[in-house]
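Read the structure below first, then the notes.
In this view, the complex is presented without one of its protein chains, the others remaining in place.
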Amino acid sequence: MEDTMRFKRFLKEENLPTPWCPGCGNGQILKSACQAFEELNFDKRQVVIVSGIGCAGRSAGFFDMDSVHTAHGRAIPVAEGIKTANENLKVVVLSGDGDLLGIGGNHLLHATRRNTPISIICYSNEIYGMTGGQVSPTTRLNTKTVTTPEGNKDCPVNVQAIIKAHNCFYARSTTFHLAHLKKSIIEALRHPGLSFVDVICQCIVNNGRRVGFKDAFEMLMYYKNNYKINDNTELLKENEIGITRWTSA
Amino acid sequence: MARQRKGEVAINHNYCKRCNICPQFCPTKNLEIVGGKLVSYDRCIACFACERYCPDLAIEVVKIYHVETTPAG
Partner (left out) sequence: MSKQLLQGNQAIVIAAERAGLGFFAGYPITPASEILHELVGRKYIKVMQMEDEIASINACIGASLAGLKVMTATSGPGFSLMQESIGLAHMMEVPMVIVNVQRVGPSTGMPTFPAQGDIIQARHGSHGDYFPIIFYPNSVEEIYRHTFSAFNAAEESLSPVLLLSDGYISHLYETVELTNYPVVQRGRPPLGAGNRHFTGLTHKDSCPVTSSPEVHRTLLAHFQKKCMQTCANYNFYEYIENDTADTLLIAFGALSRAIYNFKDKYGVFRPIRLFPMIEELKDFASRYEYIVVLEMNTGQYCYEVESLLHREVELLALPGGKIDIKEISDKLQELRQASSKQVTIN
């Protein structure tokens, strides 16, 4: 076997294939997280995966290590409980934007305030995919969804501002920029406090098609053309991805 | 001389969801969905784009190493 697939040792292959739709970006993030674990040579018995509810919430079940699939929005407090109880564990939260920023938004705000050393990887597909494509906290202005047929009138949540307000680690990447995504996750896992990786990923079935993309590849090309990498800034612009500079207070 | 195949694309059809991402990333048009099934031809240059961009871990590229032979004479 080529070395490129060594990350598979972090997955329970008997549980594959994943339940996600064809073209969904979630699998890409799952893979990138495993590649980051592999690169950092993590011990499987030292890592605990916590997830919430939704498409992304199903991620936890695929890891070949202890994992907790919590209630909707509650991945962060569960992760904080685990980390506080056993500081030697590396606690990684994998969940979606609706889970972490919508129903669980308050927990995120307070977890950043406490700066609990956990790593959060947010699958930001800008939609509630599992329930059929309703507007989510990260849906862009004027986007048509099932619940905003005239276009979304509300401003998407500024995640970066929330995370940076309490001087935590923030990185943004996409499922097209895979090398950058892996690097972002690695940096997040290395960070001594709370780290948040905002991964823009495609939901072709319940979002992409409605806004005019033909297939997942087109969405990936849109990410390629729309986002510029900038790893040397304190605050990312809307069309930038990058690992923001962080200074220890 | 015909261009030599540099890689072998192993497709796990149980994992593959035929999302049509990999055929569009392949620079040599080596992958195609034919009759609802992903097939691979012999034009692989082992660039790993399909393996990298497959969200379902369905593709594994194996590099083929050819033994260099110098022509006699």
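A few notes on this one:
Read from first to last, the chains carry the letters A and B; within each, the first residue is number 1.
Note that a residue touches a chain if its C-beta (ideal position, glycine included) is under 8 Å from a C-beta of that chain, and two chains touch if they have at least 3 such contacts.
None of these values were measured; they are calculated from a predicted model.
Put simply, the missing chain touches A once the whole complex is considered. For the chain missing from the display, the contacting residue among A:Asn26, A:Thr70 or A:Asn152 is A:Thr70, taking the whole complex into account. The chain not displayed touches chain A at residues 12, 15, 44-48, 50, 53, 58, 60-61, 63-71, 74, 77-86, 88-89, 106-107, 109-110.
Assume only the chains that are shown with their structure count from here on.
Once the centre of each chain is set as its mean CA position, chain A and chain B turn out to be 29 Å apart.
Here chain A touches chain B in the complex through residues 1-2, 4-5, 8, 11, 16-18, 20-28, 31, 175, 178, 204, 215-217, 220, going by the rule given at the top. Residues 14-15, 17-21, 24-25, 48, 51-58, 60-63 of chain B touch chain A in their complex.
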